[in-house]
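The complex is shown incomplete by one protein chain, all other protein chains being positioned as in the whole.
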Amino acid sequence: MTASPGARASLEDFDQVFERVKNWGRWGPDDQLGTLNFITTERVRDAAHLVRSGRRVSMAIPINKVAGPDNPNQALHFVTQGHDIDIGSSGLTFGLDFLGMAFHGDCHTHVDALCHIAYKGLTYNGKRAAEVLTSHGATTQDIAVQAVGLVGRGVLFDLPRFRGVPWLEPGEAVTRAELEAVERAQGVAIGEGDIFVFRTGHHRRRLETGAWDNSPAGEGKAGLHIDTIPWMHERGISAFLPDGDGEAIPSCVDGMTYPIHPLQITAMGMLTADSLNLEDLSRLCAEEGRYAFMVVGLPLRLPGGTGSPWNPIAIF
Amino acid sequence: MTASPGARASLEDFDQVFERVKNWGRWGPDDQLGTLNFITTERVRDAAHLVRSGRRVSMAIPINKVAGPDNPNQALHFVTQGHDIDIGSSGLTFGLDFLGMAFHGDCHTHVDALCHIAYKGLTYNGKRAAEVLTSHGATTQDIAVQAVGLVGRGVLFDLPRFRGVPWLEPGEAVTRAELEAVERAQGVAIGEGDIFVFRTGHHRRRLETGAWDNSPAGEGKAGLHIDTIPWMHERGISAFLPDGDGEAIPSCVDGMTYPIHPLQITAMGMLTADSLNLEDLSRLCAEEGRYAFMVVGLPLRLPGGTGSPWNPIAIF
Amino acid sequence: MTASPGARASLEDFDQVFERVKNWGRWGPDDQLGTLNFITTERVRDAAHLVRSGRRVSMAIPINKVAGPDNPNQALHFVTQGHDIDIGSSGLTFGLDFLGMAFHGDCHTHVDALCHIAYKGLTYNGKRAAEVLTSHGATTQDIAVQAVGLVGRGVLFDLPRFRGVPWLEPGEAVTRAELEAVERAQGVAIGEGDIFVFRTGHHRRRLETGAWDNSPAGEGKAGLHIDTIPWMHERGISAFLPDGDGEAIPSCVDGMTYPIHPLQITAMGMLTADSLNLEDLSRLCAEEGRYAFMVVGLPLRLPGGTGSPWNPIAIF
Partner (left out) sequence: MTASPGARASLEDFDQVFERVKNWGRWGPDDQLGTLNFITTERVRDAAHLVRSGRRVSMAIPINKVAGPDNPNQALHFVTQGHDIDIGSSGLTFGLDFLGMAFHGDCHTHVDALCHIAYKGLTYNGKRAAEVLTSHGATTQDIAVQAVGLVGRGVLFDLPRFRGVPWLEPGEAVTRAELEAVERAQGVAIGEGDIFVFRTGHHRRRLETGAWDNSPAGEGKAGLHIDTIPWMHERGISAFLPDGDGEAIPSCVDGMTYPIHPLQITAMGMLTADSLNLEDLSRLCAEEGRYAFMVVGLPLRLPGGTGSPWNPIAIF
């Protein structure tokens, strides 16, 4: 399947892609790692040995505590003890705080567990969603299975730089053909076990023009065309780190608002993140003249969690 | 200053050590990184090149949601949307959750920002505590200044293994002399920019005998004698990752309950963490036959935060 | 059905009582008020006219912020702005705070909505529990249907005073016969629309002997025998305000831990509260020489809520 940028797909097309890329059973019936299985210890070592300059950048948006159109669930951050409370009258004081986050938000850099998405009542590997996730938390496929984090070789696909624009406009869907053109232009191929870092300039646009209009009748977002899914599957990509959430809104699938998430997470079992800040990374890649680097992303070790806020970094 | 294990110190001794190891002004009057300045880009690269087997372990305790004697502020974890809520009637469902943490707890693996501790009204670099930390959060020396995380060479000091015991008992204070003996026994020296990983077996004891009694009249904890502080200062250690919080309770300083924190954080400007889980690390070091490894610890990018929950890892 | 204090019941007995007292359909198929329908406007007026001395007491436990054996979900209370933050440099400062509660706890005085309990998949009036309460909140039978609160004539049944003991011991189950004896001794009858205030001394015991052991293998609680349920039904009681939660633990029903809640809430549609503090009320009743008074209890107006923390009062 290859598509032109504006090509539409039906729910049947979606289901065909879903079946085609489905990794259910590939690593055993009870596997919870999905495409992270591609990252062998050798690939971890090789990723570490990519480090040359030792420079690094955060790929996270600073945690956003102010509600807004694209941040309906702002983080709660409260100082619970200030330096007005002495401990034992010895002149020693401790500042303490509380952080609360409904972290699956469009402004909160976070990672998704495989239990996060279900399609037709099933999660990755064909597990019943109602049993995978109860009102008490996930019983399997939670974020805690990724306790040792994401460590591997990341490759940035810098779409705005490739196109010579500040950012992709809402509604634009990047196709497989364009990703392959970016690879050629950047002189770096992405392969098995690699981490696909996908920049649309989403965060830069927010910084320059203000909050995105995320209302149902809003302005939409730039993201991926579903013809990129088989490409990811063929390449053996392990993880996906976009600066939006990978979805083009309106989507290219009639009748489905978010087709990319179920194809990546539910069908392939791919570790995906949302809402990264790739602006510093874009600049550093240009300065260093390279688009491949060591990535480390460390979810909190949260049993039962459907994901985690995180602060992944790139090391050059 | 060297001490025997049971040696007592006075508040005057404490103040002398404080003055002796004080790094205020060393990296400029407005420095916020403290001993992280020791970790140059070269040292980041060298740490990455330590990776040989590609194996890794988490150094975090799974996030603890059940209140108890040593967990008075259990984490809040709520599923805010289950797979009973369909998105757009297309069969697609998203599980969402909320995580809330007063993360500076004895059971929550976390990292401290330099604003976390003040002594006699001042934080690191001599800043006025009331201005550094307001009821709205930290205005400087917050955890967000460490957005690119802690990346460097870690060295485990495995005290229980050295002593041949399952864990150190409450109240035991490890001295400089013992740390130097551990270095010799393990065949690895810790030097400038290195990360001091300090295992007392605190978490193992909890797993085997139940919650610590953290009440004021409780059983105490194993930790450091303050004669180790000048040693850390001389060696140029960049960061401190213990499995308790580094404090021996009762402390060795008469009239001060927690002497280690202000000496490390306020005087030296050292990145310190609390409540790590070093059990898997201890086993892996033994298996790999090495006590030095790459460490990556990534705080959330929380503006104004006095610290962050985190999940640091070791890569071999 | 009448029972001696220690009489046991089976699940079949339970189901028979359930059917016998079931008010489903009594006030229409979509009724959400249940036994609050007994409180007519005339009864509100009559309750107000009971006021003679104008003295009043709170029936709430102070909100408990410290975790403990009987308070696993302590309230979160954080000052979010102190008087260190000036508004507009005019000398004016505002102190602000945040309160968070998982309020259905044994130490949190709260009221239950009818959606709170389901038996065999159904809530009051035979509604399907999975539709009544989704992961997004209650769609019907939520606490917001009680926006005008509970206002009526309360009658205290002061069991410890009747028995001449400081409190009822764990496991004791109060029977219909004893309630009728209390009525005679106190010289006051409870009738249609009245609010049944039930004191076992639960809170006094906590104050004097420390936290209850609420573990599954714990010490149990004093409460009601299920033979009191038909009595409540016959009398037309509108609401139930106990100082424990009404349940005797171990319960008198083999195979069911909490039989009272489903009989009151699910079968009868009764407004029930939990964990009141009836100590001041007990004293004031004795001083005033009367056991009937005006009650006002005002839940927060929380759409979708399964209940609410509250602070009901008695006015004499």
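The first chain written gets the first letter, and so on, giving A, B and C; residue counts start at 1 in each chain.
As a convention for this text, a residue touches a chain if its C-beta (ideal position, glycine included) is under 8 Å from a C-beta of that chain, and two chains touch if they have at least 3 such contacts.
Bear in mind the structure is a predicted one, so any value in this text is a computation, not a measurement.
*Asks:* From the list C:A3, C:A60, C:I226 or C:M270, pick the residue that touches the absent chain.
*Replies:* With C:A3, C:A60, C:I226 or C:M270 as choices, the missing chain is touched by C:A60.
*Asks:* Which one, C:L133, C:A222 or C:A273, makes contact with the chain that was left out?
*Replies:* C:L133
*Asks:* Can you list where chain C touches the absent chain?
*Replies:* Counting over the whole complex, chain C touches the hidden chain at residues 11, 40-45, 48-49, 51-58, 60-63, 65, 75-77, 79-80, 82-84, 87-88, 90-104, 109, 115-121, 129-130, 132-138, 144, 147-149, 151, 255-258, 261-262, 294, 296-313, 315.
*Asks:* By the contact definition given up top, give the residues of chain A that touch the hidden chain.
*Replies:* Spelled out for chain A, the touching residues are 66-68, 71-74, 76, 79-82, 84-85, 100, 102, 130, 134-136.
*Asks:* Just checking the interface: what residues of chain B touch the absent partner chain?
*Replies:* Residues 76, 78-80, 82, 84, 98, 135 of chain B touch the chain absent from view.
Everything below uses one rule, namely that only the chains that are shown with their structure count from here on.
*Asks:* How are the chains arranged in terms of who touches whom: line, ring, star, complete or other?
*Replies:* Topology of touching chains reads as complete, every chain touching all others.
*Asks:* For chain A versus chain C, what separation do you get between their C-alpha means, in angstrom?
*Replies:* 47
*Asks:* Provide the C-alpha centroid distance between chain A and chain B, rounded to the nearest whole angstrom.
*Replies:* Inter-chain centre distance comes to 29 Å.
*Asks:* Using mean CA coordinates as chain centres, what's the chain B-chain C distance in Å?
*Replies:* Computed from C-alpha means, the inter-chain centre distance equals 46 Å.
*Asks:* Counting only residues that touch at least 2 other chains, which ones in chain A make the list?
*Replies:* Residues 76, 79-80, 82, 84, 98, 135 of chain A each touch two or more of the other chains.
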